[in-house]
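In what follows, a structure is listed as structure tokens, so that the remarks can point back to it.
Apart from one protein chain that is not included, each protein chain of the complex appears where it belongs.
By written order: A and B. Residues from 1 in each chain.
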Amino acid sequence: MTVQDTASRRSTDPASVIGRRLTIERIASVLVLSLLLIAPMLVKTFIVFQFTMIIIYGIAIMSLHLLTGWSGQFSLGHSAFFAVGAYATGILMEHGNLPYPAALPLAGAVCFIFGFLFGFPALRLSGIYLALATFSLAIAMPQFLKLGTFEAFTGGVQGLVITKPDAPFGLKLNQDIWLYYVTLAVALLLYGLSLNLLHSRTGRAWMAIRDNQIAASAMGVNLTMYKTLAFGVSAGMTGIGGGLAAIVVGFVAPDAYSITLSNNLFIGMVIGGVGWLPGSLAGAAFLVLIPNLSEQISKGLAGAVFGVFIILVIFLFPGGARQAAQLTASWIRRLSGRH
Amino acid sequence: MELFINQILAGIATGAIYACMALAIVMIYQSIDTLNFAQGEMAMFSTFIAWQLMQWGMPYWGAFIAAVAISFIGGIAIERILFRPLQGTSVLVQIAGFIALFSIINASAGLIWDFSIKPFPSPFGSAPFLGSQLISNHEAGMIVVTALVLAFLYAFFRFTRLGLALRAAATMPESARLVGINVGWMIALGWGLAAAIGAIAGIMIAPVVFLEPNMMGSVLLYGFVAAVLGGMASPAGAVAGGFIVGVLENLAGTYIPKIGNELKLPIALALIITVLVFRPGGLFGRVQAQRV
Partner (left out) sequence: MSAFLDVSDLRSYYGQVQALHGLSFSVAEGHVTALLGANGAGKTTTLRAICGMVRSTGGIKFDGRSLLGLSTESIAKLGVAHIPQGRGTFARMNVEENLRLGAISRRDTQAIRSDIERMYATFPVLKERRLQQAGLLSGGEQQMLAVARALMLRPRLMLLDEPSFGLAPMMVRELFKTLAEINREAKTTLLVVEQNAQLALELASEAYVIETGEIVKSGPAAEIANNEDIRKSYLGY
């Protein structure tokens, strides 16, 4: 029994408050899940496509929560992993003729290895220097993808067109709707796996590393293994997200995976509340919906309004969506419980 | 042989620009211990301002000076309004601030001037310098302008009271306060100077890379490489690093067959990581102590 176990047990609230808090969280989760499940039936197909993209970005942002929020390593380079996942999937499907259920996990594995390897030099960097290294990775990736040597596979500057898969078993289901459910399923699976990971020894090791690397190492936590593992898992997850994006959009091109994407994912993480997995959805929704909203306010001003929103969040709501959720939960509790 | 000298000189010319970016980055890094990821975007926006002034009829050098002055003020404003409140928060929040700034500037530029590529005039022209094949007029101009800027900055920091106070505030803020220096305003001034330097860099390189909102991405990256090579702690190192990067970039692009030109950015990335991991003090050896 570790110190952590004892500590969390000791911080147990009186039963009634726990009961109420769990209920609020549970109800919220069930609500969100139900909404996610029935959404496609309620809205136009194009909106379904947008929801799919939200979930995909949610996956990538979730992986950032694991890497930054839990193991304490910064990354402004996740657009690179997203790109590798997208391209790997595309290449496996178009050149390797693999069906997408095989291509996706393979792409994820490729990204895992890529991220894991990147984790090694990252071991020696921290804070702003790690941010710099990953920033450079993001900037360098599009050029890498345009390289003439690989053009046969990557399609060079033009990119690759990917055949969007149909629903299986001849189901008369719209492609976009089918892909929405595929994405949702993958996302839920990854979410479940992440939660498991976080509550396991790995998660605790990551927390220890994040809070005090030296102390963690002194207590016997294998820094190398856990830190590179964090990069690998995060990259792999983002890669799967990238692969899904490739399938859903039907197209990959180098300039789609620029530093802007990385910046956006990072911001999505901050908006959701760093380290809070459910916040991934909030962050992703922000990324997809706010630019649309801004464009309606003023075409082309999207990015500027977006940036202003970010500033508002970090100044007013530094805890992000998690802070908002906590406030809402306590407000509900006050309304329903005590008078 | 002539090609070799030509490439070295061209490398020094672009290196001058990287030196400016690196200098701006290191100046801000010294004051606030963090990297301004939006430095390139700020320079880009300044360049657009210069372009706009010229569209409105201002002569080149008038627009140049005006844009630099506006950037100076802009840099001070950004520091006071956005980053002063973020002082003392976690690295994460500060990075988020820089990213927000990056987005706002990039998108605003795209909104105001759209994303199409525009040519940018050079006051020197692209004719061969003094008729020789070694270097173009504009490249010579880049070197001269940068040299003037560096000379000005050197004199400013070395010989003026304000420059001395700025150096003190950047390196030892607490001691600086004890002698009566308002460190907060010194930091703002540092930002203003960095923004002005960035503006000059942007205006100088725009004729070469053409004007568009995403023009400074790779220039910024090279600026980071140069700063890292120079060791982050030393403005002189950053400048030296800039010239080294410029020359290496040109030589590699010319002499390493096939992929030399196309792999510039990934190589820059590899350089950054290699130096940071194996020689964090930069090429010139001084190890930067972590401020606890």
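Annotations
Just so we're on the same page, a residue touches a chain if its C-beta (ideal position, glycine included) is under 8 Å from a C-beta of that chain, and two chains touch if they have at least 3 such contacts.
The shown structure was predicted, so the numbers you read here are calculated from the model rather than taken from an experiment.
Taking every chain of the complex into account, the omitted one touches B.
The chain that is not drawn here is touched, among residues B:165, B:209, B:240 or B:265, by B:165. Per the touch definition above, the residue from B:183, B:248 or B:276 contacting the chain not shown is B:183.
One chain of the complex is left out; on chain B, the residues touching it are 161, 164-165, 167-168, 171-172, 174-183.
Everything that follows uses one rule, which is that only the chains that are shown with their structure count from here on.
Our note on geometry: chain A versus chain B, Cα centroid distance of 33 Å, whole angstroms.
The residues of chain B lying in touch with chain A in their complex are 33-35, 37, 82, 85-86, 89, 91-93, 95-97, 99-108, 110-111, 114, 214, 217-218, 220-221, 224, 228, 258-259, 262-266, 268-269, 272-274, 276-277, 280. Taken together, the chain A residues at the contact with chain B in this complex read 68, 74, 76, 121, 124-125, 127-129, 131-133, 135-137, 139-140, 143-144, 146-149, 258-260, 263, 266-267, 270, 274, 298, 300-304, 306-308, 310-311, 314-315, 318.
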